[in-house]
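A single protein chain has been omitted from the complex, and every remaining protein chain is retained in its original position.
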Amino acid sequence: MTDRTTQPDDTSGLPLDGIRVLDLGMFWAGPFAGKWLADGGAQVIKIESGSHPDNLRILARGVYPNGEPGERSWNRSGMINERNRNKLGITIEMGTTEGREIFRRLVAISDVVIENFSNRVMKKWELDYDHLSKINPEIILASVYSQGSTGPESGYVSFGGTLEQLAGITYITGYANEMPGVLTVQLPDPAGGAMATGLILSALRQRRLTGKGLHIDLSQRENVVGLLGAQVLDFGMNERITERIGNRDPHMAPHGCYRCSGEDAWVTLAISSDDEWAALAHLIGQESLIHDDRFATVGARHRNHDELDSIISDWTKDRGKIDTMHQLQDAGIAAGAVYTAADLYADPHLEARSFWEATDEPDAGPHRFPGRPGQLSKTPLGTRLPTPTLGQHNEYVFRELLGMTDDEYTALETSGLITTEPTEAAQKGRL
Amino acid sequence: MSGPLDGLTIVEGGHGIPAAYCTQIMGVLGANVIKIEPPEGDETRRLGPFPNDAPDRESSALFLYLNRNKRSVTLDLDTPSGQDLFRSIVKRADAVVENFAPGYCDQRNISYAALSDEHDSLVMSSITPFGQNGPYRDWHATEMTLFAIGGLMNIVGDINREPLKFGGSPALHVAGINSFTATMLAMHLAETAGIGQHVDVSVLEGLGASHFQDLVDYEYHRTVIRRGDMRTPIPTSDGFISFQVQAHVYNDFRRLILGPDAADDDRDAASAIQAQQSGEMDLEILTWSLEKTKLEAYRLGQEAHVPAAYLADMSDIMASPQLQAREFFVEIEHPKAGTLTYPGFPAKLTGSDCRFEPAPLLGQHTHEVISEFTDLSAAEIGELQAAGVL
Partner (left out) sequence: MANRLPLEGIRILDMGQFWAAPNAGRAWADAGAEVIKVESCRRPDPLRIQARKIYPDNDPGGEHGDHWNRSGMVNERNRSKLSLALDLSHPKGRDLFIELAKQSDAVSQNYSLGVMDRLGIGWDVLHKANPKLVMVSIMSQGLTGPESSYVSYGQNLEQLGGISYTSGYPDDEKSSVGFALPDPIGGATAAFALIAALRHREETGEGLHIDLSQREAATLIIGDAIVEYSLTGQVPPRIGNHEPGSNPSECYPCEGEDEWIAISISNDAEWLRLCEAMERVNLGSDNRFATIVGRMRNRDAVDELIGEWTARFEKMELFKLLQSHHITAGAITNPRELFQDPHLRERGFWEQVEDYSCGTQEYYGRPMHLSENPYGTRTPTPKLGQHNYEILGGLLSLSNSEIDQLTNEGVIGTEPILTAEGGMARRAS
């Protein structure tokens, strides 16, 4: 047991207080799982190295405060700082035998290891589940794989965007009867990260029941196919391949996205009943259309959707998207303005719900980042710590947790096994 | 053990996708899920697709998938008798996962406060579009409107045209995954410390927390990212592929397309990739890709460590050698809908198995569950049935 007073973070009372997680995750899906657990009160130690910092520290796509990389650019990348809050950060050169030995010592005192490498990496390092469980039979290894640990494509690499294509979301997203575009939302990552978290929590339960650790072999591709269950069943039921239908919906009409006044301003609305249709017709001053044969039933509205679209667009085109959304909602109609990042940050509802959480990064300064999908009534979750700078908690972890002496610790620093700066090659993007 | 959630009893209430998908995951992992449906059934029973497009409340594909492994109990929650039964069942359960409209449970005396009164360790997860408070609390929402307000629609589609929603309802399913995670977080404390609590899941906030880049772009230097010109995938002899070339594999990518002897590009990686994305190598890529099938091109790309993907429609996905090797798809026999192929579960856990039982018929387990979870006599259950509460 370590002395709480020396801990960099106070997690007492939080659900996962006392759980230690080693987070080897890179990019998004893995770190996202680590963040969920850290939010829940686990001590999550983000492990990077000088030669292989989290890729997003380097491939920052120019997302730095005020666009300036600054002196320690790797600590100023927005995509790192948004999704690694509440974690501790250390570095270990995992490519070296000595580095891996230190990692093994951490495994012995931890509950969970998260990784989202390709499936070759942990094997190559002899840190796959068979090896880890010999060090610590109660360890839970969560592998957030692209396509799982087995199968002919298991070694393939992927990103959210490629998984969207491989799992079928890209194919069914697009303007009707046109080629789909390559998507950039990368929803598979947060979906995979959240699923991994739920599975880790389930695994902790299994461990409580059996006393044994376990390996979670998660396939992100499968996780995304799982979002399309109805489409999978439809293929078997009706030999039908789901096609692109733009913003339309099989059950609702009208259902679309309409241009508003202003640059690239849009509002969506969805009508799910005849009553809602009547409400919309009233709102847009077209009462005569309520019982018009072309629009009176959902079937008729589907058949004459193009005509409806132009009627609705005529109404929306001179109105602001936010006002229009409010007007529609006031009339009991499901509607949403197409928000940009700026709109989200300015939204009064999210503000009222205290969605945005303040951080103050040592090298990036104070900022506000999104909270999380779920909030707990008795143990509120929030941002306690900013994302660690590279290797920020080396000293705490190695000296306090592993009990290294001054000499041992200094030797680690001088050997380059631990650091607070990426190597020169890494800084140039050769990872 | 059969699953990590063995012995956990979850009561699901509400309708639609998020709560049902959340508890579907829990059911596969071994939880005992009791789905409370109104007498007319969950609304997804009315949504298709259906076999041969013939609507039948027992064979909606969406319902069958979302509700496998569950037991169905019909209760009229608009009556005190139905509410009382709900409370009785919850008394012997571990968690409630519901996506009723905000306020619905308060009006019916089945709110967290009411349910936890005699059940300290109860976890209740309430999933709503906008959360349990705030000015939009009572707004209506669908997959598309949430995708729009959540800020993701803004970046899908062509900049010169209307933004696009994702096909299907993936955002609402992800909300189910988020709920699963949030519920399990609270369950951990409930099971280890006996402290239950109320979990407030907002679909919108789940989407707000799922932005890769544009939120931080705005927060860090006030840049508003929008859709660009729509990039379409690259044609092959039988379909389409695409590459997501990263800096550290850029030269691997060059050799893949231009041949093993191609020299390294001496520009810095970022500007080289930018040039490639603006069409610099398009002709060479086409020459390469058009002679290959999509699966070949995908394999060759991956063997060169270049993140490649092919555009998969549902028939490609069902035929995927990888998904088949993983035995991802499972067959489930359902008394009304017959034997159908379902997505299995995306993870394998050492030491436990996934469970795949068919979705319940409407009210199939009402009697069984009421007998198991309440102290009502057979005569009392009979009265409740006769009165239409069950």
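Observations
Going in written order, the chains are labelled A and B, and every chain counts its residues from 1.
One rule holds in what follows: contacts are C-beta pairs under 8 Å (C-beta built on N, C-alpha and C of every residue); 3 or more make two chains touch, one makes a residue touch a chain.
Everything quoted here is computed from the prediction, not taken from an experiment.
Interface note for the absent chain: among B:A193, B:A275, B:A319 or B:A387, the touching residue is B:A387.
Only one residue in the set B:S81, B:T293 or B:T350 touches the chain that does not appear here, and it is B:S81.
The chain not displayed touches chain B at residues 79-81, 83-84, 376, 380, 382-389.
Criterion: only the chains that are shown with their structure count from here on.
If you average the CA atoms of chain A and of chain B, the two centres end up 14 Å from each other.
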